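Structure below; questions to follow.
Only one protein chain is missing from this complex, and each of the others stays in its spot.
Showing chain A:
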C-alpha cells in the first residue's frame, strides 16, 4: 500500500472518500496518478457494522456540531442534525440505500424546461444527458446496477409487494424493484443480497456497492492510492499565483499536518465542501476560495422529501429485506398540470422501531402516536423523493459563533421550502396514501422529511463563472487545480437519488484530471 510524503507536491489530494472522492481516487490511481485521500472519519470495515439503528448511528453518522435556521421542520426538531450522512471511510456510500437512477434529459436543463419560477435560482447544467450517457453506462457497470448490463432485478419483499399491488390498482405503469447497486446475484467479487434489512446501517454482506470495499481497496492495490482516515481537512492553501498548493489537516492525534498537492479535489458532501472553501478564505480570496461568483454555499438542495407509512389489518413486516428495492416512476415526469414543475419518485422505505419512534412525527406523544407505533408490524412505507428548487437564500454559511474542536467555524444550514416543493410534497402525500388505501390501508401517516440525506448544489456547475462555482468538469472557475467532486456540483437536483450521477461525474472527472495533468495544464 502506498505511503506518500507530506512534502510530495506531485500528489492529487482528495478530501473525502464517499461516492465522489472514493470513486475519483480509484479511477485516478488506475490511471497511474498518485493520490492521497484524506477522510475525516475512521475506517470501519463491513464486519464491524451493526444491525442496530442507534448504535450504528453512533458508529457511522456525522454528528459533529452544525447549526440550522429557516422554516424547515428539521431546524426545530433536530437543530444540530441538519443532515443524516456518514463520517467514515466510504462516506455515505456505507449508509446509502443503493437506488441508482439516471437523470431525465430535461433535468439537465431545468431553466429551459421550467422557465422562470419566482424565487428559484434555476440554471441549465453545462452538460447534457447525451454527454453523460457513456459515463452513466460505466458507473452502472462499476456499481452493478440491477436492470442494467443484463443484471436481474432484486426480488420484491413484503413492503414492495404492498406498494406494487396498490400502484397497479391506481393504474401506475412503471413499478418494479428498482435500479439498485445491490447484487441480485454474485458479481464482481461480492455476493448476492441476503435481504438483511439494514441497508442504512452498512451492508454486512457487501452485496450493496460502497467505495469502502470496492473502489478504495482496488485503488490501494495499484500502489498509487493512500487513504488516511481520521484526517480532517481544515484549510486549503494557495500560492501567490492563486494556484492551490496543498491542505492543512488535523491528523488522528489532532496534530496539524500540511500535505502538499499538485491538485486538490473536494468531496466532503454539500455541507462540508462549501464550509471548507469558506474557511479557506485568504487575502487573495477574501470571500472564500473559488467564490468570486458568491455562489459557494448557495442553492443548497435537499430534495423534496417525505414519507408515507400506512397501517393495514394484517402483517406486512416491512423491515424484512432490502430497504429501498421498490419504485413507482410514473410521477417522475415534468407535468406542470399537477400544480408544480419537476417530478418525484416513490420508493419503498422502512425504518425500525427505534427510528420510527424518533422520526414518524418528531415531538408527538400520546395515544394517537402510540397507536401508530403499535401498528408497526402491519405497516408498509414509502419514501417520496423529488426535485426541489434551488434558491440562493438556502445556503451553507459559517456559523458566527459555534466552532469545532480545531477552532474552525462550523457550518450553518439555512433552508426554507419553495412553494413548488410544498405543492409537490402535498401531491406526493396524497398519491402515496392513495396507493396504500387501494389495498386496504386503515390509516396513513404523512411523515415529514428526515434530516437530509441528499445534500446538493452548494458549489454548482455553470457555463459562466458568474453563475456558479465549477465548470462542466467540476473544476473551479477561479482556481484551475482545484476541483469539486461531490453532489455539491449539482446545478439542479432532479427527481431521482443522486449517487449514480455523482459516481458518473467522478469517473468523467478522473479522465479530465488525468488528461490535464498529462498535458501539464494543471
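Note that contacts are C-beta pairs under 8 Å (C-beta built on N, C-alpha and C of every residue); 3 or more make two chains touch, one makes a residue touch a chain; residues count from 1.
By our rule, contacts and distances are computed from a predicted model.
K.L.:
One chain is missing here; what is its name in UniProt, given the choices "Twin-arginine translocation pathway signal", "Response regulator", "NADH-quinone oxidoreductase subunit J" or "ABC transporter permease"?
P.N.:
Matching the unshown chain against "Twin-arginine translocation pathway signal", "Response regulator", "NADH-quinone oxidoreductase subunit J" or "ABC transporter permease" yields "Twin-arginine translocation pathway signal".
K.L.:
Which one touches the absent chain: A:38, A:181, A:266 or A:357?
P.N.:
Candidates A:38, A:181, A:266 or A:357; residue touching the omitted chain: A:357.
K.L.:
If I consider the whole complex, including the chain that's not displayed, which of A:73, A:204, A:243 or A:258 touches that chain?
P.N.:
A:204
K.L.:
Which candidate, A:277, A:290 or A:439, sits in contact with the chain we can't see?
P.N.:
Missing-chain contact among the listed residues: A:439.
K.L.:
Pick from A:107, A:140 or A:164: which residue touches the chain that isn't shown?
P.N.:
A:164
K.L.:
Among A:153, A:229, A:242 or A:377, which one is in touch with the chain left out?
P.N.:
A:377
K.L.:
Which residues does chain A use to touch the chain missing from this display?
P.N.:
So the residues of chain A touching the unseen chain are 50-52, 54, 155-158, 161-162, 164-165, 168-169, 193-198, 204-205, 314-317, 319-321, 352-354, 356-358, 363, 365-367, 369-370, 373-374, 376-378, 439.
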